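What follows is one structure encoded as structure tokens, with my remarks underneath.
For this depiction, one protein chain was excluded, whereas all remaining protein chains were kept in their positions.
Right after this comes chain A.
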Amino acid sequence: MTATAAPEAALGVLPRADGSAKYSHAGYTVTASVNGPIEAQRRDELASEAHVDVIVRPAAGVGGTRERHLEVILQSSLSQIILVKNFPRSLIQIVLQVEDSPENDYVNTKIVQASLNFAVMPALMQTAVLALLSAGVPMKATATATAVAIARVDGAKKITVDPSPRDIETAQSVHVLAFTSHDELLLAESEGDFTIGEWDEVYETAKGICCRPAAAAKEGMAMVLDDDDAGGTDMRQFLRSTMESKVAADLHWK
């Protein structure tokens, strides 16, 4: 699978969960289910707000510290956008099942101890948001996320959006950024060596992908094509069109 493949998503793929979504982009395929608000166990119960429980399950092998780390990051970011105060003493359970991740053909991977890549985060975030929308969980805003890698090729700096495993291996630093639909920075996680200047560049690149104004996307087909070449996919437009097509399909009888 090529890293530049356009994102694809399907909503309501699982019949028994309150909400579910399947999302694939840049070689990653993730299925998410959301149940909530449901009864919380006593140890998870919070007196004034809902507990957001995120479970990340790797495709192969048992989850370890890396998965727990991803869970904690996702949990704190998603609690920010879900209206948790509306559902005190309850639980919103998000299960993220990684189905497919791009493989590096040049290395044989260790499997029994699964170690999910840092770059899977945007896919997890995006799937979680889609599943939350599908479950009708009230949220302040939606979120879009992207991964950006900086590599040094012959002394020149090269910024790669949605890096492949091989890009990550050669990159100096990898960054994952998420923005809310109000253009606010929701999540910024970085790995590797980088300067403040580089981070600013990454920020601008990611913002261009996640927060492209809706007007720019509508200005004629040629304009959109130019944009696609320059800054990758327009995540916000993607989220919007996915939801629109789902709602249109659900309400076709009206």
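By definition in this document, contacts are C-beta pairs under 8 Å (C-beta built on N, C-alpha and C of every residue); 3 or more make two chains touch, one makes a residue touch a chain; residues count from 1.
Methods note: contacts and distances are computed from a predicted model.
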Per UniProt record, missing subunit out of "Ras-related protein Rab", "DNA-directed RNA polymerase II subunit RPB3", "Exosome complex component RRP45" or "Proteasome subunit beta" is "Exosome complex component RRP45"
May I ask which residue of A:E8, A:E99, A:E184 or A:D250 touches the chain that does not appear here?
A:E99
Just checking the interface: what residues of chain A touch the absent partner chain?
1, 14-17, 31, 33, 35, 38-39, 41, 55, 57, 59-62, 93, 95, 97, 99-100, 103, 105-112
